[in-house]
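All protein chains of the complex are present and in place, except for one that has been dropped.
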Amino acid sequence: MVLRATGKAGSPFAAVLGRRPVRTISASGAAAYLGEAMRDVAIVATAQSPALRKEERRNEVEILMPVIHELRENAKLDQDDIGFTVSGSCDYLQGQPFAFVTALDAIGPWPPIDESHVEMDGAWALYEAWVRLQHGDIDTALVYSFGKSSPGDIRRILTLQLDPYYLVPMWPDPVALAALQARALLESDGVSEKDMAEVVARSRKHAKDNPNAQLKGDVDVDQLLNEPMYLSPLRKHDCPPITDGAAAVILAAGDKAREITDRPAWIRGIDHRIEPHSLGVRDLTDSPSTRKAGEVAGVGSGKVDVAELYAPFSHQEIILRRALGLGDGVNVNPSGGALAANAVMVAGLLRVIEAAQRIMDGSADRAVAHATSGPALQQNLVAVLEGE
Amino acid sequence: MAERVAITGVGQTKYDTKRADVSIAGLCREAAVRALEDASVTWNDIDAVVIGKAPDMFEGVVMPELYLADAMGATGKPMMRVHTAGSVGGSTALVAAGLVKAGIHKRVLTMAFEKQSESDAMWALAMRIPFQPALVAGAGGYFAPHIRAYIRRSNAPDHIGILVAVKDRQNALKNPYAHLHLEDISYEKVAESMMIWDPLRYLESCPSSDGACAMVVAAEDSVSGDRAPAWFAGTAMRSEATQFAGRDQVNPQAGKDCAKEVYRQAGISDPRREIDAAEIYVPFSWYEPMWMENLFFAPEGEGWKMTDSGATAIDGDMPINPSGGVLSSNPIGASGMIRYAEAAMQIRGQAGEHQIDGVRTAMGHAYGGGAQFYSMCILTKDKP
Partner (left out) sequence: MPERGEGTIVERPLRLDYDYTAGLAQSRFLKGIAQKKILGERCPKCGKVYVGSRGSCPTDGVATDGGEVDLPHKGTLTTFCVVNVPFAGQSVECPYASGYILLDGADIPLMGLIQEIPHDQVRMGLRVEAVWEDEVGPTLQSIKYWKPTGEPDADYETYKMHL
């Protein structure tokens, strides 16, 4: 049941309904957010595979299966208890059309299930599940995502995301485009290569506590700065590793969420925005789509304890922090982030999972999760998670 | 009950083997602009964009929503990309409708496309998995054995497939957007066409088309345009696995479950009597009688009798695919959305020469993969 309140979020009407108004989506242009009282939806269980440089033994179904089993066990739910199932993946990673089709075998979709798939990062699958739960007829949703970046040449594959007529013939790969962005940032105001190295050092340090991370350890900033250039101004450590992996979450609404876990990670706001594709019309030193999504999701309306940002390149974390207005007091990427493990198509959903984990284990009360897609942060999703 | 959702605008491109006159973005924009015009709205009135298409390998563009953001007027807005195999055109429309139903957006533009001429669809469909010989010859080769099983199971006479092919190709002559306009189509022509994937003949199979279809879906308080909208009275998706022990590949359970669910939502108990027209995903002739049974228009084993008696003809009591259907135009990713759009056009009285009189309830249907993914809607003239 979706109850609607007219007026702004936090209006007395919304309060009377006993529902926390979730800031959602504005209309295009200048209009303010609609101020609906959305249904309370929370992340109640998560699971992820280890991040591996090259998983050569198991195929996608076999990577996914134990993750799904662990997830359902965590929530004490069977597939029959799930109202909606949705996944995010990319055929081109596997080099086969309809790659997501066989992945469904890992779920055991029998009797037939209400199911959908986005050819996007799993974070957008989670968004679709959140929307589906707003319809009010079901209380639970399962979201999964898988991606092996190792079977093909991930840089060539992601280059095919570009305009096929004007850009692809030049083969500017995602690392080259990120370098272009990093250069623009370094040439702008007050960002130095040292700042980028500090992002890397912190990521490696945080990843030490993450059993699922790939790159971890204590590294010295000066040491990092002595490394040779890779694609100037990026050094190799400014770039993400190549990772195979899978992840999944269960969402539940209202009392169902409280029934499943003592401390659900409530989604207080979620939004995503896309920017123009043509790099020439974007200010690469900024991320206006992240800022807008953050505003709609309500990032600024409370203190942020933890932020998990999908910044595959070190300098992008700096851009994202600024766009979201995250100050020094925010613990950014306690998991190590995408510099520690970057299973393409999964890494965005993993940011939501890592943020949610910290709410669920009580170490944070309010967390921000971010996911990105496309060259140089073209498309961005922001979610605000809270404990009760 | 969640928000009511209506289709307020539809737009289609001319479907053709090769639309060399437009880029991928140009093709998509052609459909989108027509949908906006039909709904009497501008790009600024759109809150979000949801696009869909079948495998990216059909054009060689990975996750093309990124490249299409500008052309789809999506910059600064939320944009999503759905992919559920052949059912994607339908699922994409349902994801868009779902955003409005949830009360998140007022107006969403949804668009699905395929520009198969920019790659090789048969190539893209050939799995080329190592360690196994390539035996399945495209989609026709995949579905032909299941058609044979249907014929055996129902004891249907051989000519049923030919009747469907003739009917849909004749209907296509009334649809200016249809890819195939075979003026001299006849029973003999179809019967004599080459048996490509025995028991499927060349003229019993869908073409490979370039094309796009778009729709504007809106909340009750944001309905616009000169024409009355088509209301979603029921929406459902269902999936099962591609292959499993004991799977009924002729009359799949997921399809039956999906149909039951949309009928339940729309309050339909006798679909053949209560639905006035249906646009059903029939890429190969025999799938018409097969789906008649799967959708409960006919008892099991008797779907072919509907075709045989002329019930599914444009002047029959249960008109199926008055637009000419997938058999006449098949831009794969868009084909499902075209079914929804054509159903909406019947409700809204804008189907021109292939308009059926007095349509108040219409069905849109799409299926995909190895017939394990389903997406369906019931549209009505009256507000549900």
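Residue numbering begins at 1 within each chain, and the chains themselves are lettered A and B in the order written.
By our rule, contacts are C-beta pairs under 8 Å (C-beta built on N, C-alpha and C of every residue); 3 or more make two chains touch, one makes a residue touch a chain.
In this text, all values refer to a predicted model and were calculated from it rather than measured experimentally.
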Touch with the omitted chain, as defined above, among B:Ala112, B:Val250 or B:Ala362: B:Val250
Absent-chain contact - pick from B:Phe58, B:Phe113, B:Trp197 or B:Tyr340: B:Trp197
Absent-chain interface as seen on chain A, which is shown: 55-59, 61-62, 65, 68-69, 79, 92, 94-95, 102, 104-110, 148, 150-153, 156-157, 160, 164, 168-169
Hidden partner interface residues of chain B, rising order: 14, 18-23, 60, 117-118, 120, 122-123, 126, 128-138, 141, 144-146, 148-149, 152-153, 176, 194-200, 241-246, 248-250
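As a convention for this text, only the chains that are shown with their structure count from here on.
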Between chain B and chain A, distance of the C-alpha-averaged centres to the nearest whole Å: 32
Chain B contact footprint on chain A (complex, rising order): 1-2, 4, 24-29, 34, 36, 38, 85, 90-92, 96-98, 100-102, 104-105, 108-120, 124, 127-128, 131-132, 134-137, 157-158, 160-165, 271-278, 288-289, 292, 373-375, 378-379
Chain B residues touching chain A - in the complex, by the definition given at the top: 1-3, 23-24, 43-48, 54-63, 65-70, 74-85, 91, 94-95, 98-99, 101-106, 118, 124-125, 127, 129, 236-242, 244, 253-254, 257-258, 369-370, 372-373
